[in-house]
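A single protein chain has been omitted from the complex, and every remaining protein chain is retained in its original position.
What follows is subunit A.
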């Protein structure tokens, strides 16, 4: 029953420290004590500037999720002001080439902001711990459920001196901060190097908006800076684009009639002049004068003075609360507690999936977005309307733009879109992602819902997007790293105040500086080998939005379940095969006649977190074929020229 696993890969020096790995610890089981004294430097996480260790515990066992054999590995568990870090002696060499390596987080680390629920393990039972809990008794183990569906189970059974209790209390205290200033972003002192590769307009300056207006050849709408000191609205950005017919002194009065001051603001225009705009509900439904006046202005902004189509998202789409409940059910399916539960769920997987309503919501968002894009394509202006105009407006407006404007289908394009429709337009990331522990606020993964919709588009149009599913999954992961400001705030004013705080001003770090997190080797995985920028056309993507045409995003949702990894299979190998085909031409001068065998990677690559000990360490494999792709330019040109040949 209990399997003792001996870690094989150790260097000589570590061997002398004679550790063992203990598996399947049971209450009655005698644990042979570890006589080792770990060498300090080796078994502590590499701390980032500004990061401090709050608590640590040695001889902690981390279990493989959902595994009958209860395989574990031992190491030291740390709580810092940034993360929960597990440092193990397990060799890293061969794994390094296969896993996406985040420069800020080790393979078994999670950022505190990613921790959603902490369970206390007692025997086979789990008890959910509330944030105001205080551990007084010996803590035997913890089970952590993360927002990105990762689960981590630790056993503290071989700990003495109340180390487990201390660590648990420290974790509970730090994982659920009550104030924004307690987030690690305020303490982090790492270098802030701006790189150009993925440089994305922030839409925090007039210039970015003007360029976008120019790019879309927008007319009838004007950039307005009356809110540049947030004097008109605390949740709108400093610059907004409004109907040209709105006069400045009319603006303040008009805004007061809309919830969150969100009168129709411009999102995007077609070449023919139809515009996409978004607004909130009016404050007083019995007084529609201002709303009518504003919609009249939208009409006047259309070159044919055509009436806009108004899409009331509150009526046709799930509320943020619905999305939240749906996500919890979906996560139950993707992060089962035990092998037994896994197989019980498996028998009813399809009906459970249906009950989660997740795909239904994906379908309705795609449907609304398609309808929007279709109307715009037919030169009808569309006004998206939602109660507060800050949640599903973001989802639908950005999806519609992806469907109709190929500019947004590149990596920087998608980032531009998120920056424009989500970040500066005040999607409440801090609230929705739950960065701050506040019982009043509603967590809801609308960003994930959006990314899932984008993933569905990518499945249906595999050559039309520059990014890959790995990029989308990484984006979701990164939204839970409390170093970057992009997804940290509820609105621009909050961000503005944080940066101008006299005592501890926040240094802004954009998530789009991907080089801060990843090496080129991993960044390559963001680029879709089938995408051809020069072939990008502004045709409307006629997406199928029915549930029967949608799929479950296996990479993002299943990757933490080792049982579900298909070894030597899945999409990653497909991508590598495509890259190889493309590279054959780039490299053909080198007579690449040799038949290379496919690399030994699994379907969750580059998110394989656990490999069974029996799997063969890959040799030189992927690197050789992947590194061929470092030059995107070459890839591009070869594709272009090849398609010209066709």
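One rule holds in what follows: contacts are C-beta pairs under 8 Å (C-beta built on N, C-alpha and C of every residue); 3 or more make two chains touch, one makes a residue touch a chain; residues count from 1.
In this text, contacts and distances are computed from a predicted model.
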Just by its UniProt name, which of "Translation initiation factor eIF2B subunit beta", "2-methoxy-6-polyprenyl-1,4-benzoquinol methylase, mitochondrial", "phosphatidylinositol-3,5-bisphosphate 3-phosphatase" or "DNA replication complex GINS protein SLD5" is the chain not shown in this complex?
-> "phosphatidylinositol-3,5-bisphosphate 3-phosphatase"
Given A:296, A:337 or A:574, the correct residue touching the omitted chain is A:574
Could you tell which one of A:284, A:501 or A:546 touches the chain left off the display?
-> A:546
Absent-chain interface as seen on subunit A, which is shown = 311, 316, 346-351, 353-354, 359, 363, 367, 370-371, 374, 460-463, 535, 537, 539, 542-544, 546-549, 551-552, 554, 558, 563-571, 573-574, 577-578, 580-582, 584-586, 588-589, 591-592, 597-598, 603, 637-638, 641-643, 645-646
